[in-house]
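Removed: one protein chain of the complex. Kept in place: all other protein chains.
We call the chains A, B and C, going by the order they appear; numbering starts again at 1 in every chain.
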């Protein structure tokens, strides 16, 4: 069985798509060197470097997608979408509506996200729940190499704008580039099953909007995405020793949410814990509360999220990110309440 | 008793602040003419016109606020924050954390928001729930002239970044400028109590983060902000005739939320209906669900929000915005469920 | 090859009459929200659009109607869109600031400056998929201060994209005199971003046509982007019902509404000293006076009239053409308005 690293899987799926579909092109800052293996196979017309002009090259991606290309636009970090948000909020997300449904912008925005390696608050945000507020944007947050490759393929076949977030703590490439810089003197709490894993011999698109139950459980359902899924799984293991049966649902797609899977999982346990590395308020954790309440499911509820700007100091950072300890404490609390 | 129009009240509170505090300055596109009454009283150094460069003049507002001024930065519409989001996401909201709590950016961003006059999807968004996802931003959404003036004063005294949203349907000035252009041939569904109302003879700051119960009720609590509050009140009146007792809670501040008031109101009725002109998913309506669930309050829940890009055609627009009909139908449904 | 002034005049006239009809529907309340017309900039739009071919794309601003009409979009579809009909160009979902035609590869945006990135993206597609095709961006001089538009000029230059940036410079951004908030010279600015730049009198359709021909030909043949700055005057001000124009056109009604609170504020105790107050007042008055001395009143500023004057010797042909354009428009209006909702 083939195994791959996380980013390797994405690039591999991308290579497969590029070989199959000449409309797929990549661009972004430093892309010629960051995606050099794609550059030397597909050439500089399809793998392009940009100036540091995110609002323009992202906006250009939208328009290029409208006129026949399938651009994968990379931004250095999801945080930097701040300078280019107009392209998503007022353009990518609006083309379909404004054209009366006749036109779409099938572009993929690829961006590293997430923290845990000491880069500080302007460089470690998650923002998936923020982006998901905008109607018509599809938001994918894979947690394993197999999902990452399969969802990238799905993104490239999707008929509208997709944001594909690549957690840096799962990415051997990004961690090496940004976090360790090849020193052996720093360690990060990398979830092994997310960083490297089995992948299919040929990529097939995974369905967008489909969650996956990573672990069954009867007492509480932990719903998460990205690195949070691995933290939740580790916590569930710890809790098992205490006789607590915690399930873990990996959303994989933040928008659109897999409402049936969420409702089923929560209805079964009667308890919902959301683990979300994105900011706590007005985001994914709230939306999940609304989804279950709307479905008329009564449950007890808690959330372990990032509540503030992420601190630079590693220790403070670890405490701010959803970690195993906070998850376990929150589950125990939820179980006590009733 | 003095009465004022909505925007008139804001400008009046602003004038009072500018007279009291020389650090308060205003800038934005067309501000010399839009705020001409302040210009001729406070002079062109304090009331400035900008080029169409939102990311720069908003970012400059952040830095100016850090170094002694109290800028009120106006953008033409909240939608246009898309091009300037970096200034809020990565700068205004981060100064306090990055400086270890030693420095803040007390700026006020003033922006017209909301729909109902036929300007279409890039010009009628609400986005308060979106902005509220970012920790450290205070988001104010007044629904009456008195609240608007009082909250503007509070914003100017607040020690951090505040987004002050001015609903265009409540603003005689904006509606005239953008919607009617002085023709008498168009009508908009303007809530009278929001567009004009009693104001204090001298402005005092209203507390930030304090909701107000606009109408008591026993069967269901409708929680809303801005124009939604008026729609909810109208609906509550209609429902009263059917024997349904609906309360209306006006949040006034979207972030930070007045959690005690929300929980108390919802605990009393056992039913929560969120009416939100902002997009439905991953926003205010979800956060309210989380707040009540976290507090351990069990309630039935529904939401009437904007679900898609706002259509241009007036009829479609009316159906997309939370209107009385949709609110009443949702309340009836909620009451049937149990 | 000289321009075919007859054809250009026909394009401009069609657009002018259509927009005048739109203005009257707007005044009647049948069109909602803001309404920015292209009246006054027709020579720029016609002079550029006349060069476009199948496969070329256009990124439009808040004044997109003229360009779409001249590009061949069915006027009935546009009209129905503006009226909010479900069978309008965009199903009633777009409205006048968000007119899209996939068939014509044309997209509008109400976000000032967004035409830059859009045109660059269109040009990228052309470069990769449709060699020989180009993209055009239309925007105002105010938009030149929007970062993404400046970035776009640079990216077009770096990627050598087939795109022509057309700056319709009327000197105003709503109530702001653009010169007051713009540093340097816009043409130099484009050059500082690596884009070949030229200036032309945007009220003279033949001049525009001639000036943009080499730019378009160069872009088609892989020579890279160009910037064209064309000065014009918007005959209806920023948008319909524009306050500054209203003050001039209906001074008795509008002046007191403005002047009374303004005087009150000017005299209000507390605030700046007299010198600053006067400076503030001067700013307001200058905007009003600029409108009074409005170059709109000068017929030389009307590109349609100017083109007509150049053709007036062949009066019969002119009359025939005009009758034809009017009739076509009337047909569209009649067909659409019959079924307009109450």
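The rule is simple: a contact is a pair of C-beta atoms (placed from the backbone, for glycine too) under 8 Å apart; a residue touches a chain by one contact, two chains touch by 3 or more.
Here the structure is a predicted model, which means the values were calculated and not measured.
Q: Give me the visible chains that the unshown chain touches, in label order.
A: Visible chains that the missing one touches: A, B, C.
Q: For the chain left out of this view, which of B:87, B:178, B:221 or B:321 touches it?
A: B:87
Q: From the list A:10, A:47 or A:139, which touches the chain that is not on show?
A: The single option touching the absent chain is A:47.
Q: Since one chain isn't shown, list which residues of subunit A touch it in the complete complex.
A: 15, 18-19, 29-30, 32-34, 36-47, 49-56, 79-80, 82-83, 117-123, 177-183, 185-186, 309, 311-316
Q: Take the complete complex as the reference. Which residues in subunit B touch the chain that isn't displayed?
A: On the subunit B side, contact with the omitted chain comes from 23, 25, 45-46, 48, 50-51, 53, 55-69, 86-87, 90-91, 94-95, 97-103.
Q: Touching the missing chain, which residues of subunit C?
A: Residues 145-151, 153-158, 180-186, 188-195 of subunit C touch the chain absent from view.
Keep in mind that, in the parts below, only the chains that are shown with their structure count from here on.
Q: Which one chain sits nearest the middle, judging by mean Cα positions?
A: B
Q: Is the C-beta contact count larger for A-C or for B-C?
A: Of the two interfaces, A-C and B-C, more C-beta pairs touch across B-C.
Q: Between subunit A and subunit C, what's the gap in Å when you average each chain's C-alpha atoms?
A: Chain centres of subunit A and subunit C, defined by C-alpha means, are spaced 41 Å apart.
Q: Could you check subunit C for residues that touch two or more other chains and list them?
A: Answer for subunit C, listing residues that touch two or more other chains: 88, 90, 92-94, 98, 109, 111, 147-148.
Q: Out of subunit B, which residues touch more than one other chain, so two or more?
A: Expected reply: 55, 79-80, 82-83, 120-122, 309, 311.
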